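For reference, the structure I am asking about is given below.
The complex appears here minus one protein chain, its other protein chains still in place.
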C-alpha cells in the first residue's frame, strides 16, 4: 500500500474482506464502462454516453456503506453510482441500447437510469438537479420514521449551479440526513476545474452552511470509504448533512468520441498513477492475495456483461406506440 | 459616541464633515420612507411598498463611497439604496404614485426604479436577480477600461437563492470589481433569519469563493463606511470581489400594512437601541454640533419632499395607450 | 351551505387533505408560523405541526426539488410558490424533473406533487408580480394544470390535485382572494381535473374564459343580455387536460366563439382553444374566432395602464356583439 495513504493499516481479517469486496465492485464498474465504450464505438448505442472510468473509488467507496433502502442521486456520468447501488447489468445495457427491456423501457437512456426499488432516484441530465431531490428524499425518510439516508453526487462543474447551493442550504437548515459527494475529476465538459471553481477545494463550502466537510484522495478506495463512513453515520444518527470531496481524474473524454484536444497529453499519461484499482491491487498483493483470485473479479464481471449484452442484443426494441405510455399515471386523452 | 464602536475616534475635521454628510443622507432616506408610509396609509400609492426605515446606515455607509459612474443593484426594499446613489425625490414619488413623470413613467412602481444615468441598474422584485446583473456591470466596466465598480445589496432571504451563489462564484472566477452587501435585517418576509440561513453570519460564505468577508454593525454608519471603504478600494484597484455583511433591523413590516403578528413585541421595542440615526446624532452632539444644525437635515429633506409630493400629485397619470410603449426599441406591430 | 372565501377555500382544502392523508406535507415561504401571506394557510402549522407544515428558506428551486424528492419516496408534498412570477427561478424542477420523471424512468417512478401558486394582475403589483404561467406549464407533458375561478372550484380542484398521482399545478388568482361563494361543507367533495363548466347558458355566442377571465366574461354576458344577446360562458377550469369537447359542443350550438384571457394571447391557451375548435367544429363556425387578450407587453404598474392592459367587459361585449351582428 502506498505510503501516506490514510488507510495504510494492515489489510487482514475483516479489512481484507472489505478490500476484496470493494475491488470486486470497482472492477465491475470498470469492465462495464469499458464494454460500453466498445459498444459505443461499434455503433451499438444511440445518443451519447459519459463514462466514469478512473473514478470507480468514488461510487464504490461511498455507496458500499449504504443499505438498499438508502437513496442516491447520480449524475450524467452515473453508471458507476448506479452499479455500486446494486443495479443489474442487463437492464442497464438494454437501456443504453434503447431496448424495451431497459430500466426505462428505452425512454430515458444513459442519463436517466432509475431503479426506484434500489433507491436510485435517477441519473440526471441537468447539472444540480439531483441535489435538491436527494435532500427531499433524506428529509422524507426521516419524516417517515426511517433512518435511511441519501447520498448525492455532483462534479466541480455542477458546483457552479445555484441548485447545489440551495440544496446544501436547505439540508443544513433541515439537518437532513444527506451526504453531498463532490466528485472532482479535473474537468467539466471541455474546460478544467479553475474555469468553474475559484477555490482550491470545494470542501471550503461546508462552512458556508455550517456542515462538516472532508477531502479525500480518490486513489485509495479504502480511504474514501473511511471518510464516507463518518458522513453516513452522522446522517443516519441524526447529525445532519455533510460534504465529502473526493479528488479523482476523468480518464476518458467528456463524452465517448470527445477528441479531447483541450487536454494536456502529460496529464492523460498521469492516469496510470491515479488508478484506484491498480492502487488497491498492489495492496491486495502485498496482503498475499493470489493474482488469479484478483483477476477473477474481471472474469466474473465479464461473464455477467457477456450475458447482459447478448440478452439485450436479442431483446426487442420498443414498439413505436409505446412512446405514448407513462406520461401520466392514467393517460390523458387524446394522447396525440 | 457609544463605547465599542469601531469608529470611536474623535469626530472632528474631515471626519466630522463626513459624519454630517452621512447624517444628512440617512435623514433624507428616513424622511422619504416615513413620507411614503404616510402616503401609503392615506391610499395615495397603488400596489405595495417595502420600507427600509432603520436600515439607512447600510445604503448610506456603503454608497457614500461610490462615484456617479459606479453601479448599484438594489432590492425590493430599495428606496434607500437609490436615494443614496443620488436619485431625486420627485421622480421617485411620482413613480410610486403611478404618474407619467415617474422614473419608469408609471410602468414599474416601487420595486423597479431605475436611474441608468446614476448607475442604478434597478431595484428588483425577484430575489437574487440583482447579483448576477451587478457582476456583469462590474466586469463590463473593467473590460471597457473604466475603474468603476458595482455594489449589490441583498438580504438573508435572498441569500438562499441559487442566483446569489452563481453570482459570487462567477465574480470570484472573474475577479470582478463588485462588492456584495448582505443587508441582514432579521427577517425575510414574515419569517426570521434562522429559517433561511443555517449559520450565524453570512460572512462565512466569503471563504466559499475565496473572497474576503467582513461583518459590521449597522448601528454605526461610520463603521459601515470604514468597512465598505476597504471593499470598494479593493474592487477599484483590481483586487476583485468581496462580501460585506451589515447587521441591521427591519423596523416596519415586510410591506406597509403587514400586521407583523409573527414579531415579538420586545424585539420591536429594541428599535430605538439600534437606530443608526440616533446613534450618529449622539456623536454629533458630543462633537459639539448644535441641535438646530442637526435638526435642519430633516427640515431640508421635508422641504424637498413637500415639493416632490406636491408636484407628483399634480402630475398627470399616464395615458392608457402609453402601456404599449417601451416593449422594444422599435415597436413590433401589431402591438395588441 | 356555508359561505367560503376563495383564500379560505385554499386553507380548507389543505386542512382537510392534511388531516385525511398523513403522507401529505406542506412547504413554502411563510406558510407555516405566519399562516401565509394571503392567510391561505392560517392555523395549519398549529394543527399539523412544524414537521408537516414547513416554512422554508427563500430558494424555490431548492425546496421544489426537495418536494420532488419527497414525492419520489412516499410522501405527497404540497408546495406553495407565493407568486407565479417565481416559477422562472424554479422551472427546471418542474419541467425537466417533476414532469418527466415518470416518463424518463419508463413508468417506474411517480411524482404525486401539488404546486399551489398565486398569479394574475389587477392589483398594481407591477411587471414582476402579476404574471401567470398557465400556457407554459399546460404545454409541458407530464404536468396537469388547473385554474379555479371560484371558491368551490378552489376547494374541489385543490383536493383532487393533492390526491392525484401526477404533478398538478393549481394556479390561483390574487384578484379573486376575497370572492365568496356557498360551498358544501363536505370533505369528500372533489372535482375531477379536466372538466370545463358552463357558468351561464346562452345560444348566440360562446365566451370561453378561465381563472380571472371568468368574472370578466360573465360581466360581459350581462351587458350583452341587456342588448338581447345571450352569451354562453364556458369556464375551462382545467388547462391540462383541456376539456375541448365542452367548448366544441357549445360552439356547435352558438356558432360563434370569443376567447377571453387576462394573459398574453400569443401562443396562449386561447390559441390552443381556437386551433382545436377550428379543427373540430369548422363547419359549425359562422364567424372568425376572436381573442380578447392583453396587448403584447409586460403588465404595467400604474392603475390606468394596468386597466388598459387587462380586457374590460366592455371590450369583450363589443367583440361578441360584432361577431353576432355581422
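We call the chains A, B and C, going by the order they appear; numbering starts again at 1 in every chain.
The criterion applied here is as follows: contacts are C-beta pairs under 8 Å (C-beta built on N, C-alpha and C of every residue); 3 or more make two chains touch, one makes a residue touch a chain.
Being a predicted model, the structure only gives us computed values, none of them experimental.
The missing chain, though absent from the view, touches A, B, C when the full complex is examined.
Only one residue in the set C:272, C:306 or C:321 touches the chain that does not appear here, and it is C:272.
One of B:45, B:97 or B:170 touches the chain omitted from the figure, and that residue is B:170.
Listed residues A:147, A:189 or A:302: the one in touch with the omitted chain is A:189. Of A:126, A:207 or A:289, it is A:126 that touches the chain left out of the display. As for the chain not pictured, it touches chain A at residues 46-48, 98-99, 102, 104, 106-112, 124-128, 157-158, 160-163, 188-191, 195-197, 261-262, 317-324, 327, 332, 334-336.
Where chain C meets the omitted chain, the residues involved are 61, 85, 87-89, 91-92, 94-96, 99-100, 103-104, 126-128, 135-136, 138-142, 240, 242, 264-272, 274-275, 278-280, 282, 285, 287-291, 296-298, 300.
Taking the complete complex into account, residues 71, 102-108, 112, 114-116, 121-122, 124-126, 129, 131-141, 143-144, 150, 162-163, 165-167, 169-170, 173, 325-330, 332-333 of chain B touch the chain not shown.
The criterion applied here is as follows: only the chains that are shown with their structure count from here on.
Ranked by distance of CA centroids from chain C, the top chain is A. Remark: chain B and chain C have CA centroids separated by 36 Å (rounded to whole angstrom).
Chain contacts: chain B has residues 128, 160-163, 195-197 touching two or more partner chains. With touch defined as above, residues shared between interfaces to two or more other chains in chain C number as follows: 56-57, 59, 61-62.
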